[in-house]
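The complex is shown incomplete by one protein chain, all other protein chains being positioned as in the whole.
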Amino acid sequence: MCLAIPGKIVEISSGNADSAIIEVAGVRRRIDLGLLQDDRPVPGDWVLIHVGFAMSKISERDALEQMNTLRMLGQTEVAIQEVQGYGLEDVT
Amino acid sequence: MRFVDEFREPGLISRTAEEIRRLAGTERHYRMMEVCGGHTHAIYRFGLKDILPENIELIHGPGCPVCVLPMGRIDDGLSIAQEPNVIFAAFGDMMRVPGTQGSPLEHKARGMDVRIVYSPSDALKLARLNPEKHVMFFAIGFETTAPSTALTMMRARAEGIRNFSVFCNHVTIIPAIRAILDSPDMRLDAFIGPGHVSTVIGCRPYEWIAVNERKPIVVSGFEPLDLLQSIVMLLRQLNAGEAKVENQYKRVVPWEGNRAALRAMADVFQLRPYFEWRGLGFISQSALRINDRYAEWDAEQRFKVPGIRVTDPKAAQCGEVLKGVLKPHQCKLFGRECTPDHPVGALMVSSEGSCAAYHSYEHRKAAMETSLTSIA
Partner (left out) sequence: MAHGAGGKASRRLVEGLFAPLLFGTAPGPLGDAAHVEIQGTKIAITTDSFVVKPLSFPGGSIGKLAVNGTVNDLAVSGARAEALVVTYVLEAGLPTPILEAEVRAMANAAREAGVRIVAGDTKVVEHGKADQMYLTTTGIGYPLPGVNIDPRSVRVGDRILLSGPIGDHGVTILLARGELDLEADLQSDTRSVFPLVEILIQAAAPGIRWMRDPTRGGAATSLNELARDCGLGMVLFEDQIPVRDTVRGACELLGLDPLHIANEGQFLAVVSPEYADVALNALSLAPGGSEAQIIGEVRDQPAGTVLVTTLYGGSRIVDMLVGDPLPRIC
């Protein structure tokens, strides 16, 4: 139910807009884009692949945002502790 | 691997684990259920339990479509494939699941034409390549997989491919979650929500869990950093006394879901009034059947299905383990009559079934820890 992998669209069939080739770490497979017909991906886009079908487009922006949030973890705490150290507990 | 390796960065994983320890403190015991079998598998594969504090308990939910499939349905599917010139096509996950007369692989050894496919469209391709045979695709999966089956059937119809049918065992996740919450012996604080099912159904269908049941739910991705970040988000909610639906897996899950996928499902399927879930009993409106427009591609209409009902041995406590009420090793058959080599219940067959995962992973580690403490 859940094994899905991000792959990059490298080619869309000229004869069939629903058929595309994706690449994952050098492995290629033909997949079906039929579930993304409302928001068609183009070559270069990354999609999530499950049982040979693209389920969703992967948002690079959201991925970067997530990484930033993770990197900031704990840093907010450090900032709060510093502030508290100055006796400014009521600031929040 | 892009969009994978970044979420496995060891330094960041350690830091997130630290944040979890800080948020979890030492006073409170947190019980979180990950619904989806894929999450169960990821938790074991990445050894995440090793880096979580003792007071966070992860309970494995029933989101394993192989585990909840009654044995009778496997027998039914295999009996269709006994007909002459029928090719039985299914995902690898199904191949070792035992029916009463053996698993699909065992049937293959006895001469049945059994093929492993990676995609329902591969099964349709088999039908195109073998016009004198009939290809029956044994479909399993939650809402993640159902749209692909639906779209494949739409293609079969559009191309007029008649030697193809689907034996549909798709089930839906919300009734399973409801069954967990309705269970009287269940005590849960929060849910790690299924990530890939949500790419199809979106996040709205979980709102009643937060609003009515007052339990936080975070829709999570499958990489270590996804799961750990989801736990951070759940801890924050729980510590603040909040209960809402959050989407940790934003890079992939749209809040509104995938309209095209839902349309395909609506075109091909309808809800069964009830369906038997192995270990959980009959649940209403919890499974999909193929509607009459696609009767020609419905294996249950094309062939006579025995409708075999197989009851599990009373001693097998799959239901309680599925609901998270019992831990795998608390089932009387665990590790004795029921092991990955000779499974009695499906939770031991599927690689994401809690019992198989526990047997391969925790069991011996627990034994090791016991022997270490007895030396000390």
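Labels for the chains are A and B, by order of writing; each one numbers its residues from 1.
By definition in this document, a contact is a pair of C-beta atoms (placed from the backbone, for glycine too) under 8 Å apart; a residue touches a chain by one contact, two chains touch by 3 or more.
Nothing here was measured: the structure is a model prediction, and the numbers come from that model.
Novice: Please pick, from B:V4, B:A266, B:A295 or B:A315, the residue that touches the omitted chain in the full complex.
Specialist: Once the missing chain is taken into account, the touching residue is B:V4.
Novice: Extract the touching residues of subunit B with respect to the undisplayed chain.
Specialist: With respect to the unshown chain, the touching residues of subunit B are 1, 4, 10-11, 13-14, 17, 37-38, 41, 44-51, 64-66, 91-93, 95-96, 105, 108-109, 115-119, 122, 141, 145, 224, 340-341, 350-352, 360-361, 364-365, 367-368, 371-372.
Novice: Touching the hidden chain in the full complex, which residues of subunit A are there? Just list them.
Specialist: Residues in contact with the chain left out: 1-3, 5, 24-30, 49-52.
The rule we apply is simple: only the chains that are shown with their structure count from here on.
Novice: In whole angstrom, what separates the CA-based centres of subunit A and subunit B?
Specialist: Spacing between the chain centres: roughly 22 Å.
Novice: Can you check the complex and tell me which residues of subunit A touch subunit B?
Specialist: For subunit A paired with subunit B, touching residues are 1-6, 8, 24-25, 32, 34-38, 46, 48, 50-53, 55-56, 58-60, 62-63, 65-67, 69-71, 73-74, 77.
Novice: Using the touch rule from the top, collect the residues of subunit B that touch subunit A in their complex.
Specialist: Within the complex, subunit B contacts subunit A at residues 1-4, 6, 12, 15-16, 18-19, 22, 36-39, 41, 63-65, 91, 118-122, 141-142, 144-145, 147-148, 151, 155, 194-197, 199-200, 222, 225, 229, 232, 248, 250-254, 258-261, 264, 352.
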